[in-house]
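Omission of a single protein chain aside, the complex is shown with its protein chains in their original locations.
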């Protein structure tokens, strides 16, 4: 089972994804894409850590997501990827268009072959006005395209608003 | 009955909340949190006032929402609070983290004990890219957390898009 949990900032999407993982009978791996670049980000990461069960195994990977998933893939594993938005942002900040395109294609192509249950978390970022700055617009574009590709590849899609999941697929 | 009406800017969320209040058989109190700080805001307030029934009682409270609710609480009252977004914004602009935390906790804790029907209106602000400025990010965080707490405390939650309510709870 592959699932995508979408939602805005502070929508409760991570909490919802964690609840889905808590119900799993498989061994849970938490794959974090965050990069604690500054103190604001560090405190956001710390907050997330406090809310997770301590026995979950933590994997950290900022860029090579597909490879990291493949490494821990197994029929009795449940992998929670939190979150794709930061992964896209990390790849874009490398200022390397080809790397993002390659990594995304690899992820989408390998997804049907992975044996693990996977729960992806990602931010909806495209419901405001077109942002200032070409990088920001690129980020909105790439996030949106990724979400469209993922919904095709996933069995279930939830959109979380104010802590309440809305089933889209 | 406690309800939360969420929606984006110009989504028709206030209109939807007003329609809910119009159907109430109780005496309607309109609790406004707006502060007419400039002419743009004044004209937005005036526009809202034109659209409301004249016999509704108007209460204005920018900061101490829980106290204001308690003061008019009664079994035969229906209180329409428009809107929580401005209340959060007013508290944040006081630049007093403790005041916001206190006021929010007081509101959430007292809510189950209030005898009035209450309809809260609030803006979804977290579906765009992460905004510039720490205060803006704080505002998005606090709004999102408040909505999550409120959906737990409320009996019904609607998300309004283009004037059309979507029931989330």
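The chains carry the letters A and B, assigned in the order they are written, with residues numbered from 1 in each.
The rule is short, and it goes like this: a residue touches a chain if its C-beta (ideal position, glycine included) is under 8 Å from a C-beta of that chain, and two chains touch if they have at least 3 such contacts.
Remember, it's a predicted structure, so these values are computed and weren't measured experimentally.
Trainee: Just name the one of A:18, A:82 or A:124 that touches the chain not displayed here.
Mentor: Considering all chains, including the one not shown, the answer is A:124.
Trainee: Please output the residues of chain A touching the missing chain, sorted low to high.
Mentor: That gives, for chain A, the contact residues 4, 6, 8, 124, 126-130, 134, 137, 140-141, 143-145, 147-148, 150-152, 157, 159, 166, 168-169.
Trainee: Tell me which stretches of chain B touch the chain missing from the display.
Mentor: Spelled out for chain B, the touching residues are 8-12, 15, 40, 124-129, 131, 136, 139-140, 161-164, 166.
The rule is simple: only the chains that are shown with their structure count from here on.
Trainee: Between chain A and chain B, what is the separation of their C-alpha centroids in Å?
Mentor: 31
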